[in-house]
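This is the structure I want to talk about, given as C-alpha cells.
All protein chains but one are shown in place.
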Amino acid sequence: MTQTTMRPTLTSVLTPHARIDLFRQMLRIRRIEEEIARRYAEQQMRCPVHLSVGQEAAAVGACCVLRATDQIVSTHRCHGHYLAKGGSLNAMIAELHGRVTGCCSGRGGSMHLFDAAAGVLASVPIVGGNVPLAVGAALAAKQRRTNDVAVAFFGDGALEEGVVHESANLAATHGLPMVFFLENNRYSVYTPLDQRQPARPIVAFADAHGMPARSVDGNDVLSVREAMIHAVARARRGDGPSLVVAETYRFLEHCGPADDDALGYRPAGELARWQARCPITSFEAYLRELGELEDAIIEAFKTTIAAEIKLAFADALAAPVPAPETAQEGVYA
Amino acid sequence: MTQTTMRPTLTSVLTPHARIDLFRQMLRIRRIEEEIARRYAEQQMRCPVHLSVGQEAAAVGACCVLRATDQIVSTHRCHGHYLAKGGSLNAMIAELHGRVTGCCSGRGGSMHLFDAAAGVLASVPIVGGNVPLAVGAALAAKQRRTNDVAVAFFGDGALEEGVVHESANLAATHGLPMVFFLENNRYSVYTPLDQRQPARPIVAFADAHGMPARSVDGNDVLSVREAMIHAVARARRGDGPSLVVAETYRFLEHCGPADDDALGYRPAGELARWQARCPITSFEAYLRELGELEDAIIEAFKTTIAAEIKLAFADALAAPVPAPETAQEGVYA
Amino acid sequence: MPELARALEPRIISAAEAIREATVAAMERDERVFVMGEGATDPKGIFGTTSGLRERFGAHRVLEMPIAENGWTGMAIGAALCGQRPILIHQRVEFSLLAMEQLVNNAAKIHYVSGGRHRAPLVIRLIVGRGWGQGPAHSQSLEALFAHVPGLKVVMPSSAADAKGLLLAAVADDSPVVFIEHRWMHYASGHVDPEPRAVALDGPKRVREGDRATVVATSYMTLEALQAAEALAAAGCAVDLFDLRVLRPLDVGAITASVRKTGRLITVDTGHATYGIGAEVCARVTSAAFEDLRAAPVRIGLPEHPTPSARSLAEGYYPRSPQIAVAVGRAAGVSATVLEEVCAGLARERDAMPLDIPHPSFKGPF
Partner (left out) sequence: MPELARALEPRIISAAEAIREATVAAMERDERVFVMGEGATDPKGIFGTTSGLRERFGAHRVLEMPIAENGWTGMAIGAALCGQRPILIHQRVEFSLLAMEQLVNNAAKIHYVSGGRHRAPLVIRLIVGRGWGQGPAHSQSLEALFAHVPGLKVVMPSSAADAKGLLLAAVADDSPVVFIEHRWMHYASGHVDPEPRAVALDGPKRVREGDRATVVATSYMTLEALQAAEALAAAGCAVDLFDLRVLRPLDVGAITASVRKTGRLITVDTGHATYGIGAEVCARVTSAAFEDLRAAPVRIGLPEHPTPSARSLAEGYYPRSPQIAVAVGRAAGVSATVLEEVCAGLARERDAMPLDIPHPSFKGPF
C-alpha cells in the first residue's frame, strides 16, 4: 500500500479567500441539492435524482485543483461533481426539468449532466461505465499533448465492476494522465460494503494495478484537496495514474429526495454519527476557529446562492419543453 | 502480499511412487501434445489447437491434489488440465477429430474439453469467461455442502479481463471453496506482459480482493503441488478462495503445432532459457538424483504412453463423424 | 367468507406479486432453486418481487450480488452446470448488456456444444421498459437481442396469471430462459391461481377473438392493444389479439391460422421496430400465409431513436392504444369517422392517466 504521508506542498498553501471559497462551493452544492429535494414532490422534475448531500467535500476538494480543460467523468450521482467543476447551474436545473435549455436539451435528465466548457465530459448512469471514458480522455490528452488530466469519479460499488479494473490496468499500462477518484460512501443502493466486497483496505485496488493510492477523510475538503494535488501533479508530470479514496457518507436516500433512515438498512446511529461530521458544518467550524469565516459572510453566501437557485428554477420552468417533433432528430452526427 | 513461507505439511509428503507418477503424468501430457502437433498437418484435426508444451508442471502440480468430484474449469489451452485432472484421452482425441465419440460429440473441438466424471466442468475459449464458472461451481459446492473445491485455470492475459476481478470479488465476499490458478507464461498470443500490464507483483491481484496468494516456480511440479495443497486445504476448510501463481512458459506457438521463435516476438534466447528449465527434464534429473527414476522406468512409461496415444488416434479416426442431420438436435435441454 | 366461496372468488394480485409467489413456490418445491441479484435482498426487493425471500429461505438461497453482472451471470451458469437452478435478476435490461458474453457464448450454447451433456437451467429475469424520465440507458426494451440467439428461450408475460405460470415453467425448464418483464406489466393485476401451476412455454395465447384482423403483441403492449381491440370491437370490428409470450423458440402456428382467416396482420411490440420482434413475426407469417394476406402487415414499435428523458419527448415515443386502434382499424377497413370516435374515446382514457407513470400507486422516481 502506497499511503504516502501527507506533506504540504507549495501549491497546497491556500489563501484565506480560497479557503472560504471552498466553503462557499460546498454550501452552494448543498443548497442546490436541498432545493431539488424540496421541490421534487411537485413532480416538475420527472427523472430520477441521486443527491450528493453529505459528499460535498469530495466533489469540491477534487475539482478545486483542476483547470477547465481538465476533464471529469461522473456517475448517476453527478450533481456535486458537475457543479464543483464549474458546470452551469441553469443548464443543470433545466435538464432536470426536461427543458430545451438543459445541458442535454432535456434528453438526458439528472444522470447525464455534462458541460463541455467546464470540462465535465460526461455523466453516465451505468455504474462503472463512466470510468473508461475518463481513461479515453486521458489518452486523448496524451495523444494531443494538451497536458490536461482526466478524473474518473466513481463509488465504492463501481469497484465491483470489472470495467473499472480494466480501466485501471489500461491507464497504468499506458501511463495516462488520470486520477481514479473513489467516493466510498459505504453503500450501493441499500447494500453495505461488507455484503459486496471482502474485508481489505480499499486502496489495495491500486496496488493490483501498479499505481499509487491515498485514502483520505472525504468529509474534509482540505484533505481531499491535498491528496488530489499530488495525484494531479503526478498525472500532469506524465508519471501516470493514481487512486484517491475519499471516505464519506450519503445523507439522503439512494435515489430520490427523502431521508431513508427509517428503512433500517443503515445501522442505528450511523447516519447521525456521519451527520455530526458533516463536511460543511465541520469546515465552517474550522474556518471560524481560524477567524476567517463569520456570520455575515455566510449570510451573504446564502443570499447569493438562494438568488441564483431561484433564478435557475424560474428560468427552467419558463423555458420551453422540447417540441415532440424534434424527438427524432440527432440520432446520427 | 501474503507470501506465506512454505512449510511442508503431512499431506505434502510424497512417496517415491507418487513422485514418479507426477513425472509420468507430465511426460504423458507432453507426448500427447507432441503427437497432436506432429499429426496436425495431416488436417484430420480441423480445429484450432493451443498446446501446453512447457506448462505441464502447472497442470499436473495443480490437479494432483484434487479429487474427482472437485471441479476444474479451463481455457482455450485446456489439454494439459483436462488430462491432469483425469479426463479421458480417447474422448479428447476424438473431439479434436470431430467424431461422435468426442467428449462434446465433435461439436466443440479442442477448446471445449470437459469430462463430467473426472471433474473437468468445462473449458471455455473466451479468455476469462471460464473463471466465473468456477466461482459458480464453488458456490454450488457450498450450497450443496459437498466439501468439494473448484479451481479456475487462467492465464496472465485473463488477468486483464474485468470478469476475473469480478469473480475474485464474488468468491472472496462469499467465502467460496475455490482456487484461482494463474499460469503466467508471460504472453497473450504474441504480446508480452509488459505491453499489457503495469510492472507490479502479479499477486497484488489477490490483495485487491482480500485473498491470500502464493507465487511459485510453475515449472517445478513439487512447488506447484505444495502451493495447491495449502490453497485447497484452505478452501476445503471453508476459509475461502486463494490465488496460486505459477510462473511458466509456453514452448510452441500460441495456436497451432509449430515452434514460432523465428517470428521474433520473443527476446532472443528467452525460449532457450526456458527450455533449459523444462519441467519434465528437470524433474527427471531431480528424480534420478534421488535414485528414484532410471532409464528402464522411463522407457516403460514411454512405451505405455505411446501405445495409449496410438490407440486413441486410431479409435478417433475409426469413429464415425456426426451425421449431418443431427446438427439441429440438442439446442434445448 | 366460507372456504369454498373463497376458493372460487377471483384472487386479484399484481404481476409483481405473482412473480414473487412463483418464486416462493419454486423455492419451496426444489431446494436447488435460488435467487440472486443486485438488490434481491434490499428493502425494495426488486419492485417487490423478492421481498421477504431472504427471511424465508436464508442467505444461502437469496444472494445479494455486487455490481458485477458478467461475473455473477457466469457464476450462475457454473452453479447451474453443477445442478443448481439459479434465478438471476437484473433491475434494468441495460445492466445485463454487461453479461451478454456469458449469456450468448456460455449459457445459450453449452448444452448444444456438449452434445447434450451439459445443462444450464437458469432463469434470467430482465426488466425492460419505460419509467419516469429514466433516459436512454434505463428504459430500453432489448428483447430482440436475446431472441436472436439460439439456445436461449425468451419469454415475456403480459398478465399476472402468466407471470406466475410462465415463471414456474421457466424455473422448471432445463434450458436457460430469459424472462423479460416490462416495468409497467408489474402493475397489471388479475386473478392468479393460488396453486403453483406452470404455464407451458409453448407459444402465443389468444386473448381476444375476432375475424377482422390479427394483432400480435408482446408484454405490456398486449394491454395497450387490448384496450384498442376492445374499443374497436365495441365499434363493430372484432379482431384476434395474440399475446406472443414466447419469443424464442417462436411458434407462429396459431397466428398463421388466424391470418389465414383475417387476411391482416398487425404487430405491436415494446422494442424498436427495426430488426425487432415484429419483423420476424411479419416475415414468418407472410411466408406461411402469403396467399391469404390481403394487405401488407403493419408493425408498431418504438421509433428509431433512444428514449429521451423529457416528458414532452417521451409522449410521442411510446405507442399507446389510440395509435394501435388507428393502425388496426385502417387495416381492417374501419371507416375514418368511426375510427376517429374510437380513438377519441381511447385518448380520453389514456389522458386520464399520467403519461410517465404506470399506476396511481407509482410515486416515482425509482
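Each chain carries a letter (A, B and C) given by its place in the written order, and its residues are counted from 1.
Following the convention adopted for this analysis, a residue touches a chain if its C-beta (ideal position, glycine included) is under 8 Å from a C-beta of that chain, and two chains touch if they have at least 3 such contacts.
As the structure is a computational prediction, the values presented were derived from the model and not from experiment.
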Touch partners, limited to displayed chains, of the chain removed from view: A, B, C
Residue among B:R196, B:R277 or B:K302 touching the omitted chain: B:R196
Of A:V49, A:L66, A:A118 or A:L139, the residue in touch with the unshown chain: A:L139
Candidates B:G157, B:P177 or B:G210 - the one touching the absent chain: B:G157
In chain A, positions touching the absent partner: 71, 73, 102-108, 112, 114, 116, 121-122, 124, 126, 129, 131-144, 150, 162-163, 165-167, 169-170, 173-174, 329-333
For chain B, the residues touching the chain missing from this view: 40, 43, 46-49, 98-99, 102, 104, 106-109, 111-112, 124-128, 157-158, 160-163, 188-191, 195-197, 255-256, 263-265, 321-328, 331
Absent-chain interface as seen on chain C, which is shown: 70, 94, 97-98, 100-101, 104-105, 108-109, 112-113, 135-137, 140, 142, 144-145, 147-151, 248-250, 271-272, 274-280, 282-284, 286-288, 290, 293, 295-299, 304-306, 308
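Note that in this section only the chains that are shown with their structure count from here on.
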Intercentroid distance (Cα basis), chain C paired with chain B, Å: 43
Euclidean distance of C-alpha centroids - chain A vs chain C, Å: 37
Chain A: positions in contact with at least two other chains: 160-163, 195-197
Multi-chain contact sites of chain C, meaning residues that touch two or more partners: 65-66, 68, 70-71
